[in-house]
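Up next, chain A:
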Amino acid sequence: MVVIDRRSMLTGAAGLILAGTVGAVAQETPVKGGVLNMIAQPEPPILMVGLNTQGPTLYVGGQIYQSLLTYGTDLKPLPSLAKSWVVAEDGLTYTFTLQDNVKWHDGKPFSADDVVFTADKFLRESHPRWRLIATTYVESITSPAPNQVVFKLKKPFSAFLHAFELSSFPIIPKHLYDNGTDYRTNPANQTPIGTGPFKLKEWKRGSYIHLVRNEDYWKPGQPYLDELYFRIIPDSASRAVAFEKGTVDVLRGGDVEGFEVRRLVKLKDVENTTSGWENYAPLVFMEMNQRTMPFSDKNVRKAIMHAIDREFIVKNIFFGLGKVATGPFASTTLYYSSDVPAYPFDMAKAKKLLADAKVNPADYSIRLMPLPYGAAWDRMAEYIKQQIAQLGFKIAITGVDAGGWSQKMSDFDFDLSFNFTYQYGDPALGVARHYLSNNIIKGTPYGNNEHYINPKVDELFNLAAGAVSQDVAAKAYAEAQKIIVDDVALGWLYEMQNVTIYRNKVKNLVKTGIGLNQYMDEVWIAK
Partner candidate 1 sequence: MTFFKRYAQNYGALIGLAILVIVAVVALTAPLLFPVSPWQSVGDPLLSPSENPAFPFGTDMLGRDIAAGLAYGARVSLLIGIVSTAVAVVIGVSIGALAGFYGGRIDDILMRFTEFFQTIPAFAMAIVLVAIFNPNIVSITLAIAVVSWPPVARLVRGEFLSLRSREFVQAAVVIGQSGPRIMFTQILPNAISPIIVTASLMVATAILTESSLSFLGLGDRNMMSWGFMIGAARTMLREAWWMSFFPGVAILLTVLAINLIGEGLNDAMNPHLRGRKG
Partner candidate 2 sequence: MTAQATPLLRIDNLSIPLPAGLDRAFAVDNISFDLNAGEILCIVGESGSGKSLTANAIMGLLPDYLTPTNGEILFRGKNLLAMREPELETERGRTMAMVFQEPLSALNPLMKVGDQIAEVLQVHGEKSADARNRRVLDLLEFVGLPDPANLRGAYPFRLSGGQRQRVMIAMALALEPALLIADEPTTALDVTTQAQILELIRKIQQAKGMGVMFVTHDFGVVADIADRVVVMERGLIVEQGPADAVLNRPQHPYTRRLIAAVPHRDAADAKAEVDGEMLLEVKGLRKVYSSGGGLFSKPRIVKAVNDISFTLRRGETLGVVGESGSGKSTLGRCLLKLTEIDGGEILFRGSDLVPLSASAFRPLRRHIQMVFQDPFASLNPRQTVGRILTDGPVANGVPYAEAEAKARELLDLVGLEVSAFDRYPQEFSGGQRQRVGIARALALEPELLVADESVSALDVSVQAQVLDLLQDLQNKLNIAIIFITHDLRIAAQICDRIAVMYRGEIVEYGPPEQVFDAPRHAYTQALIAAIPGSHWNPRLAVL
């Protein structure tokens, strides 16, 4: 449980201008030059981060585009394009001061106008998460000075300072997009222009994306690296081979299968870290559609939880890369509470729960729709299917591709499925969306698709989100967790642990809570 004194954070931030970043004091002197080889998996459809927030897009696009803030491994905001920020005591006014001498890759100067355009127009129109925040909380966005941006809120939003990470708030060049064209078909999407340390040199679709050093980068002397290659290798076994043979230097979490991780981390001159995912803290759960029987019955949901050996899943399917989740909050995040009901693996208890609830499992045919993200997910589906079948339910796996999954989830056309959520540093951003009853909306797989309705929970989440005091929020969240877990709103399975594997010659690789999505201006390669 990470304990953070929210008040001190707020007040501290109010007067303090942070210089430098965490871990800037390197053990050795950085060496300039060199090529870093990585893998973009799957190949991003586009590098324009404002239009696509998939992992690979952020990974590559994060070197090109930058956001106002980034976040440390402790989830504290750190300067990025904003060199400092001030939050008013009432929690309604946020003032950001921007870095100086920042230029876009095409040589045009970067200014507060770009930020205002990004926040008020571009992202409001094209970014589903920002759109929600902007409509619900933001009163106005203005730039009183060319290096200052002011956000005025309608009501306090405790998570607001966590909304400026790359995936939520990449800054878009106004001069290329504010010309009345359709953002999605704007030709500039093909030649991304950002402020980041690397520029796009060449994208050979299906092969690689090649980025080169931005000579006019606003941090003098940086970046250290000359070139970045993101290679496209669709087969996971081949990706492991590529790392082994030294073709690539870095493996991002998920690039290779769990058991390969076990092997690769043991290689000579190879290091690994699970750090760099704190801001996302992905948590995997099973969605049980509560609209109809049997899952509308809380006892059935409880029985299911008892029937699944989550330790087995973590150990044998994900090869130990994770830990069993106790509830909706990842244990590494703010406001996590361990004071919730537990659901140990216990087949007998599961059967008893069903019997007590007078549920005859044989009456139900359940469709289990796996998440089409790879072999391990399939194995998990097969395992859970088998476990539920042992309870006596008729259960069949419905194979779907990514499109089908998204579609069926969005249409609530499922009985059981899997999903995982990024927590984005604050429950209001990443967690609450799955439990708020007003977020039961068709059209997205990442809302309250399971149809969980508990007015008390709604109230607690809203209370916490609007709280200026961190204590109030923490208390409300703790209570909410207890209720949600007792209701088995979702079947939490485990917290993903993503391992970044890299050659030890690569220095300063993972430094922040957004890990490899962080622009690599300080990364260098030892000779």
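Everything that follows uses one rule, which is that a residue touches a chain if its C-beta (ideal position, glycine included) is under 8 Å from a C-beta of that chain, and two chains touch if they have at least 3 such contacts; residues count from 1.
How were these candidates chosen? In short, all candidates are chains of the complex that A comes from, given by their letters.
Treat the numbers as computed from the prediction; the structure is a model and nothing was measured.
Chemist: Given the candidates 1 or 2, which is the one that touches chain A in this complex?
Modeler: Answer for chain A among the listed options: 1.
Chemist: So in the complex, which bits of chain A are touching candidate 1?
Modeler: Chain A residues touching candidate 1: 236-237, 257, 259-260, 263, 316-317, 370, 372, 375, 378-379, 381-383, 385-386, 389, 396-401, 404.
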